[in-house]
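Report on the structure given below.
Only a single protein chain was left out; the remaining protein chains are all shown in position.
We call the chains A, B and C, going by the order they appear; numbering starts again at 1 in every chain.
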Amino acid sequence: MFQKILVANRGEIAVRIIRTLRELNIRSATVYSDIDRPSLHVARADEAYRIGPGPSAESYLRIDRVIDTAKRAGADAIHPGYGFLAENSDFARAAADAGITFIGPSPEAMDMMGNKVAARRCMVERDVPVIPGTGEPVESAEEAARQAEAVGYPVMLKAAAGGGGKGIRVIHEKEELSSALERTRSEAAKAFGDDTIFLEKYIENPRHIEVQILGDGHGNVIYLGERECSVQRRFQKLIEECPSAAVDESLRRRLGETAVEAARAVSYEGAGTVEFVMGKDRKFYFLEMNTRLQVEHPVTELTTGIDLVREQILVASGEKIGRKQEEIHLRGHAMEFRINAEDPSSGFLPSAGRVSNMHLPQGPGVRNDAGFYAGYDVPTIYDPLLAKLIVWAENRDLCIARSRRALHEYSIKGLRHNLAFHTWTLRQEAFIRGEYDTHFIDDSFRPEMLKPAGTEEDLARIAAVIRAWLDRDRMEITDGPARGPWRWVARREGIGGK
Amino acid sequence: MFQKILVANRGEIAVRIIRTLRELNIRSATVYSDIDRPSLHVARADEAYRIGPGPSAESYLRIDRVIDTAKRAGADAIHPGYGFLAENSDFARAAADAGITFIGPSPEAMDMMGNKVAARRCMVERDVPVIPGTGEPVESAEEAARQAEAVGYPVMLKAAAGGGGKGIRVIHEKEELSSALERTRSEAAKAFGDDTIFLEKYIENPRHIEVQILGDGHGNVIYLGERECSVQRRFQKLIEECPSAAVDESLRRRLGETAVEAARAVSYEGAGTVEFVMGKDRKFYFLEMNTRLQVEHPVTELTTGIDLVREQILVASGEKIGRKQEEIHLRGHAMEFRINAEDPSSGFLPSAGRVSNMHLPQGPGVRNDAGFYAGYDVPTIYDPLLAKLIVWAENRDLCIARSRRALHEYSIKGLRHNLAFHTWTLRQEAFIRGEYDTHFIDDSFRPEMLKPAGTEEDLARIAAVIRAWLDRDRMEITDGPARGPWRWVARREGIGGK
Amino acid sequence: MLYHTTLNGEKKKVEIENAGVGRYRMRIDERSFDVDCRFLSDGLYLSLLIDSASYTVETRRAKRPGVWVTRFGGDYLDVTVRDDLEERAAARREEEVAGGPAVLMSPMPGVVVKLSVSEGDLVEEGETVAVVEAMKMQNELGAPRSGRVASIVVTVGEALETRSPIATIEPVEEGE
Partner (left out) sequence: MLYHTTLNGEKKKVEIENAGVGRYRMRIDERSFDVDCRFLSDGLYLSLLIDSASYTVETRRAKRPGVWVTRFGGDYLDVTVRDDLEERAAARREEEVAGGPAVLMSPMPGVVVKLSVSEGDLVEEGETVAVVEAMKMQNELGAPRSGRVASIVVTVGEALETRSPIATIEPVEEGE
C-alpha cells in the first residue's frame, strides 16, 4: 500500500480525497497556488507545497511542477481528482516516468477515450450502441438525404467545430434537409471558420445517464449503478441522482453490462464513467467515457455504500476488486446539489468575495462535501463550485422531501450562490415526477420564478421593517457581531453578549 | 395523517424531530423556557411557545402547561422526545384526555415497564430471561445462602434504594456472604435510610446490549437490530454502536425475538428499546424496557436505512408497519459519539458558556445531530449533551478509521467538551478489538492519558510561540476577528481582511 | 412609526410600535402582529416569533438605499423599507433618473472578452452589450435600458473590478 499520496487538485474534491487518505492512514500531500494558501485543502492535508501563482496555467496545470513536487514530497502516488490534469495522458506518462503511480487508467485508455472519433469506432467494434449517424463528415446533400433515411428522422446536423449547443440544427422532415444543410454549413463557416458537418440521429427528450464502473489490473470490471444527470443548464450539470427515475432493474443491467463492455474495450483500470444519452424510447447510446472520478460520484457512494476514492486507491496499489457484481446493491435514493458561487437571479453570473458566515445542513441523510469555510475569500479564477450537498433517503419521494428540508437549513452569507435555484427545482412538477430531460432547465427556468409570492410577503415586510427599525436605533447589525444598545439589552436578559 | 405536532422537548432531539416533521410536511410546534428563547429548536420549528422559566420543573416538566400549549397551538399530536415527560404515563393520559395523540406506547405499557418489579414478573411469565435472583428482598443470611447457591456464584447484593452503582457488593465465595450481607445492609441503612437488599447473579464482564423494536396498533412487532452501549462512564453512555461486535447473526435473531416477545407482553405500540445485560458467556438477561426514542437511535437508522422518528409518527397515526421482519437488513457499521459540554481532563466537570466558534466534521459517512450553533450560550441547567456525531462505514474497522478522521475535523471553541475523550477511546486496543464491557472506561481511563507525547510536542511549542510572538506585536487575536497590523498585512497579501 | 415598503413592486404602509425589549406590535392593512425578535450567532441571524410562528431570517442591505435582501427558508426577497422622509427623497431621485442615461457596470471581477455593440448603436433593454469572462464562464451583460450607446469605456482584454463601468446607454427621444 502507498505511504504518501499527492493530491494534485484543490477545492472540495481535494478535501474529499484527503479525508479518505486519512481514513486509510496514508499520508496526504497537496499543492497550492499563491492565492490558495488559505484554502481548506491546504489546512486539511498533512503536507502542502506551493506550486506557483494563482492562474491554473502557471500552477495546477503545470505537469513539470506537479511531478517535481511529488518527488520532493516523496509521494509514491498521485491522485489527480477531476479537472486540471485528471484526463491528461502526458501527465500520467510523466508520473510513470518519475516512478510514481498515477491513480487512474493507463495513458493509452485515456488517449483512446479522449479522441471522440476513435472512441466511437472502438465502441462500434464492440457492439456498444452509438448514436446512428455518419461518424464521417457529410459531403453532399444527396449523401445527407441517404444517411438521414438510414437513421430515420428526426436527424441533427452538427458543425464539427461547434460545441456547447452551438452549430446544431434539428431536421424533422426530408423536405427541410437540403436547405438546412446549406444554412448550417454557411453558419459554421462564418462562426467557426470550418464548415465540416456531421449528421446523426436526433434523440428526442434526451436524458443524460451515466454508469459508474470500476476495473482492476486483474481483468475484473464491475458496474456500480447509474447516475441521472439531466438537470443541466447550458450543458453544466447542477443536480444528479442515483438511481435514475427512468431506469428499471432490467434496463440497469443492460446499461451496466454495456458500460462494462466499453471499459473492457480499453482494458480499463480504476474508477471511470461511461456516459450515455437515452431517448424517450429508453434506447441508449454511448456518448463518451470519463477516465476519472466524477464530481457527482457521492450519489453512487451513498446508494452502494462503497467509498469510490478508497476503491481507486486500492486498485491503483495493485489489489483486486474485493467484491463481485452480484454483491453490488443500490439502497434508497441519493441526490447531489452543486452549490455554486453564481447568481441564478441574474443569469447565473459568477460571484466572488468573502463568506461572511455559513450554516451547513445536518441531520439524517445529509452529506456535505464542502471546499470553503466561514471567513474564506472565494477566488474568481477557479471554477465556481463551492460545495456539494448530497442527500440520501429510503426512496425518491422521501429524498426530495429531505433535500427541501436540507436546503431550507443551508445558509451562505457574503456572496451570491444558487441555493434558491435548487429550491426552485425541487418544486417543479416535472422534477418531482422524475419526467425531465436535458432541456428541462433551459426550457422552464426564468430568474423571476425565484421571487415567490404568498403569505411570506407580509412576513418579509415585517422582518425588513424590524431591521430598519433597529438600524434607526443605531444598532450596527450588518455583517458582524451585534453592537451597541441591543447587545447591552441582550446581556441584561441573559440571552447573548459576553 | 397529523397536521401539526408539538415537540415537547429541547436541544438536539427537538431539532432532530423537527427535521423529520418538515420532511413529512407536518407543521412543527415546540415549547421553550425563557432561557431557551435563543435555542436552536425554537429557530428551527414552525411555531414556538413560551412555557415558563428556565428550570425544567417550572417549564418542560409541567404537564399542564405542555398540554395547554398543544391545545393553544392546535396540535393533533405530541412528540415527547427522550427525558423530561417522555416516560411519564400521567402525561400520556393527560394528552389522551385532551384529545391529542401521544406519540408513544399506551400509558398501561409505560406503567408496567416503569415498575421494575412488575416488569420482571411480567417477563418471567413470558419466558423472557431475567437475571437469576430473588426478585424479592432477602430477609436472612440463611435465605441469602440458599438463593446464592441456587443462582450460582458470583452473586451481587443490591440495596433497593441504591442506584448509579452505589449500594452494591459482589460476593465470589460462599464464606463471604453472611458478613457481606450484614455490611451491605448497615451501609444501605446509613446511606439511603432503607436497608432492603436484593440478591442476584453477578454478570461478569457485562455488556449493555439493547434491541430496537417497533410495534403498531395492528399486532405487528419487529426488531431493528441491536445497539452496543457498553462504553459508559459511571452508568452514562458515551459511545454506542450498531451492530455489536459481540453479536453474530444467530445471537442477533435470538436477542431480537426475545425483545419482540417482551414488547408483545405489554402490547407495545411505537418505537421502544429492550435493554439486556450480556455476560462473557453470551447469555443475556432482560434489564428494562425504555418506552421512548433513545438518544442513540441514529446508529440504528444508519444501518437499517429507516427513519425511526418517521416510523413513530406513522404508527401513532394508525398506520401499519410497512415492512416485514425479513425486509430489515443491517448494512455496514455505525457509531455514535455523544458530544458533551464536560471536561474529561478534570473529572468530566460540566462546562458552560458561549460557543465562540465551531466546525462540524463533514464528508462521507458523517452525520451530525447538533443542538447548538456558533454564538450559542450553553445553559447550565439542562443536560450537557451538545450534539451527537454519528459515523457510518462499510465495516467496523473502517468505521473506527472514519470516526477518527471525523473527530480530527471537529472543533468547538469557547467551552470545554469531551472530543479528546472520544479520540482517546478510539486508540484503545480493547475498543479497537471490540472486546470491552461496561467497566471499560471506569477501569482504564485516566485524565492524564489525554495529554499525548511525541513529535507534536515540538510543533505545539512552535505554534504557541508564534502566538506569543504575534501577541507581542499587539495583535489581538484571542476569541475574535484578527485586528491590528496582522490584518493589514493579510490584506496587502490578498489573503484576508475586508 | 409609519414605513413605506415595497415588495415585488407592490407598495404597502406598515406601522410599528415598540412593545418591550425585542418586541414589536405591527400593522399592515387591517392585520396586526405581535413580533418577538432575538439575534442568534452574534447578530448574524434574526429569530422572529410572529404570533408564535417561528422564522429564522437572514437579511442584509442591498446596494440601493433603503433596500434589504431578506431570506426566509429557501427564498430570497428584496424589500424596500423607508420612512416618510426617505420615501420623499427616493421619489425625487427616481424622477431625476427616469429620463437620464444608464451605466452598464460589471457585476463581478473579470476580463472583457467581447464587445457586441459600438458607440452610437441602438439597443433594447437586455440586449447583450459585452461578454465578460469570470470563473471560466463567459457572461453576457445586457443593456440596463433601451436607447443609444453613448460611450464604451473598456476594451477587449481589459480586466474589470466589480462595478467597473463598461458603457453608457442614453434614452432616445420619441420619434427620433
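FYI, a contact is a pair of C-beta atoms (placed from the backbone, for glycine too) under 8 Å apart; a residue touches a chain by one contact, two chains touch by 3 or more.
All figures in this text were calculated on a predicted structure; none of them were measured in a lab.
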Check: shown chains touched by the absent chain are A, B
For the chain left out of this view, which of A:A8, A:A48 or A:L419 touches it?
A:A48
Would you mind spotting which of A:I35, A:A73 or A:L199 touches the chain that isn't drawn?
A:A73
One chain is left out of this view; which of B:S267, B:S317 or B:N357 touches it in the full complex?
B:N357
With the missing chain put back, which residues of chain B would touch it? List them for me.
341-343, 345-352, 356-357, 380-384, 404, 407-408, 411, 413, 419-420, 422-423, 450-453, 456-469, 472, 477-483, 486-487, 489-490, 492-493, 495-496
Could you please point out the chain A residues that touch the chain left off the display?
29, 37-38, 42-49, 73, 373-376
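Here is the rule we go by: only the chains that are shown with their structure count from here on.
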Give the label of the chain whose average Cα location is farthest from that of chain A.
B
Could you tell me which chain's Cα centre is nearest to the average position of every protein Cα atom shown?
A
Separation of mean Cα positions, chain C and chain A [Å, integer]:
32
Distance from the CA centroid of chain A to that of chain B, rounded to the nearest Å?
39
Express in whole angstrom the distance between the two chain centres, defined as the mean CA positions of chain B and chain C.
49
Indicate the residues of chain C shared as contacts by at least two other chains.
38-39, 41-42, 44-45, 53
Residues of chain B that touch at least two other chains are 37-38, 44, 373-375
